[in-house]
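Data block below; observations after.
Part of the complex only, each chain left as placed.
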Amino acid sequence: MSFQYIEPSGLIDRRGGADRMDWKVSQWISPWDGKEEMEAGIVGVPLSRSSISPSAASEAPDAIRSSWRSFTPYDADHDVDLSPMRVRDVGNIRMHTTDIPRCHQNILRGMGELYERTAVYPRFLPLIVGGDHSITSPSVQAFARHHAGKAIGLIQFDTHFDVRNLEDGGPSNGTPIRGLLESGVVQGGHVFQIGIHSFANVLAYRDYVKEQGITFYTMHQVRKEGLSRILSDVLHTLNRSVDLIYVTVDLDVLDLASLPGSPGPSPGGMVSWELFEAVYRLGKEEKVRALDLVCLDPFRDVGMLSVKTAAHVLLSFLSGYKVRLDGGK
Amino acid sequence: MSFQYIEPSGLIDRRGGADRMDWKVSQWISPWDGKEEMEAGIVGVPLSRSSISPSAASEAPDAIRSSWRSFTPYDADHDVDLSPMRVRDVGNIRMHTTDIPRCHQNILRGMGELYERTAVYPRFLPLIVGGDHSITSPSVQAFARHHAGKAIGLIQFDTHFDVRNLEDGGPSNGTPIRGLLESGVVQGGHVFQIGIHSFANVLAYRDYVKEQGITFYTMHQVRKEGLSRILSDVLHTLNRSVDLIYVTVDLDVLDLASLPGSPGPSPGGMVSWELFEAVYRLGKEEKVRALDLVCLDPFRDVGMLSVKTAAHVLLSFLSGYKVRLDGGK
Amino acid sequence: MSFQYIEPSGLIDRRGGADRMDWKVSQWISPWDGKEEMEAGIVGVPLSRSSISPSAASEAPDAIRSSWRSFTPYDADHDVDLSPMRVRDVGNIRMHTTDIPRCHQNILRGMGELYERTAVYPRFLPLIVGGDHSITSPSVQAFARHHAGKAIGLIQFDTHFDVRNLEDGGPSNGTPIRGLLESGVVQGGHVFQIGIHSFANVLAYRDYVKEQGITFYTMHQVRKEGLSRILSDVLHTLNRSVDLIYVTVDLDVLDLASLPGSPGPSPGGMVSWELFEAVYRLGKEEKVRALDLVCLDPFRDVGMLSVKTAAHVLLSFLSGYKVRLDGGK
């Protein structure tokens, strides 16, 4: 963010005494010029006026961008260096100030355009940063349209079922899964929800979820069986039943102490490193072709805790993806 | 809290675009009218001027009440719907502004009146929300008087022994267990303390606790043996030696990162979901007949982290209790 | 908020050692039953998804309600006791989760119903609590419809002109005045804006405001000439040119240090007591018949500073109104 002009003497420039070998994500993920081939592109979807409770998730894409300078591209935990991968910042989908249906249309069409433009890049994969969870409905629709004829699986990390009826409040952050089921974009049997938690959902929607054939895992199950084993089961099933997988991460799946910056999280939620390991693993999965990250509200954050956690989720996923690209592990 | 009047058109009312199937704890736990039969009643005890260090725990009952709208009555983790259970808000015990002994008398007598009034409800169980830990002494006394002739067991989640001598400072949040032992209301052999932690207690009181025959488990033991196994041991013993069990939860047993809103918590404490599981299990136990929750100081909270955690403790206990009422699991 | 049930002994009740003569606004402003005559009614309009920048102003009505217990109804500064005046809480206008135009329609119709229902009360006056500033457009329209044939004057306390074009973003908190001018509900010559501040507006809209014949006073003028004298000029003009006056207070007119809880305020703004004195005076004015208060975002507040300041604005206005009712001063 600092800037650009460098005097011949080098006395005026943008770095403040930095180390020549130091290398930040902010230096690595540069804006996309609309032409360069890329393996992954970050797309911001700054919509949160569709949130049931007040949310500044519209500020999440810029908050995450500004956090890049706190991270390096080397994943010491898995010994993966992201640097050689071309990850670019595609920018934000344009939103309207007061017309929420038009915002959702823009997501559908904007993502569609992006898929078209990047269709020539053999291994392109989008990282979509919300916004609230309402964006997942048009985002998955655009994904499904682009991959027409393919069966789409959905892996959802979430405290909530997100299957509220659409009649009462329209498409909000409480309805994305319902919207996708009702429009036939995904089938209930291809939806796997992980992290569903107590006192955050109503029985009526648990019933709906069951009727639709959705498989869900509560936090209690995550504690008892381990997220790793649950993921194995999910992937085992999905890899046999669908062609492509879309991963949607509602950050409220995390424990409130680790993620204060969201309208939704509750005490007793998932621990950060469990989620990091999970998305790292999903990054390695061949059929996983898109990830979105929603409901990060930077205005509710404490320090930069939630924003950095969200950024770490994206990087962990990219780390797994890098392993996949390298044909490895 | 919003309100009441509804125009015939429905345009003016208290809900803001809510979903018709959505159902919050704030809609479920209504005030008690003094007559309706209930399975559980929430009683506030807004006393914290008896706290050794400054505490706004007197504000905890109202803080928890205002958090009900953030929770639903369905416990997805254990697949228990609380809605059919009649849980009512009995109100607060009246406190005096400057006369602490009179406050403790009011608790003793107020709880006594409540036990009398509710004696006709076969399965009534009180959830007492402090206030600081000094309230546990008169509260258990009222419980013991009501159940005269029965041996009372005490399960205490706490970082501290709470057995300070009564001569130096009178009955404060550092003395409740001492008060109960000295008055003969409970015997040391029937007291089980879980979560005792390093650098939060003095040796002299460890000695006292041992002399009195109290059994205690440190956080180190909780880490090593697991809370589940410890609880099994405690219940195995208590179920054979006492008639009724009173559970007292000092929230400072939780890790400081998960519960900033208390004068007492320290780093390295219990994790939220461990406590949730523990009280859920205790809710199922036939002999458990009362629970109190103390030392939540909403003024020290970070966001709503501590208040929501406290509310989750109450709901988790109710969830176990619902299973008990259903004769189940 | 605490509650209701009182044991015969009085030991369980809702007051915590209070003084019998103490008397809070929370005890004075009770919910309206739909029938009782009232001199003033508080209406919440919990809409802020129409805000350009993220805003939790939808939470303002409940935040102000919960602050009533921090205030008494006696205005010592002006020696006015509000207690005898019947001020009631009418509740909130019902909002839709995602359909902003329908929300604005609900305001128009809901306020219309309220004006009809209260038409029989000779001196009824509404205090409308937003929400963001977009609510002022339908609110003034309902006011104008109810007082059809009367010329309406508008006194606006605001850092901004609020005359953005409606084509680009639809009716948001940046457009209310434009909306009212374009729909012919008020004339530019009857609009007076006080507190317009540097680096918060663009030249293009200053030009529009001038073309429309709006009179505006910058903070620089407020400092130089004094708010009292400016108000005298405004009232002198308006009292001769209009029949009724609607006052709209955008809290961002206040200095950022006094009002952190709003998306809009800037350093160098109005000081709290200047605004209190101004609305007190407007309360006394015979032609002033409605007041709204907008853009209070409780999520951005520091402590309760902004919420209490907003509540004080409402009470100060009521204080002036009480003097008017008493035919006084």
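Some points to look at:
The first chain written gets the first letter, and so on, giving A, B and C; residue counts start at 1 in each chain.
As a working rule, a contact is a pair of C-beta atoms (placed from the backbone, for glycine too) under 8 Å apart; a residue touches a chain by one contact, two chains touch by 3 or more.
Treat the numbers as computed from the prediction; the structure is a model and nothing was measured.
The full homomeric assembly consists of 6 copies of the same chain, 3 of which are present in the displayed coordinates.
Here is the rule we go by: only the chains that are shown with their structure count from here on.
Least-squares overlay of CA atoms from chain A onto chain B yields a rotation of 120° to the nearest 5. The distance from the centre of chain B to the centre of chain C, each centre being the mean of the chain's C-alpha atoms, comes to 42 Å. The multi-chain contact residues of chain A, meaning those touching 2 or more other chains, are 52, 168-169, 300. Touching chain C in their complex are the following residues of chain A: 48-52, 54-56, 58-59, 96-101, 134, 168-172, 299-300. The residues of chain A lying in touch with chain B in their complex are 52, 164-165, 168-169, 174, 196-206, 218-220, 223, 255-257, 260, 266-268, 300, 302.
Of all residues in chain B, those touching chain A in their complex are 17-23, 25, 71-79, 81, 83, 257-258, 272-273, 276-277, 302-303, 305, 308-309, 312, 315-316, 319.
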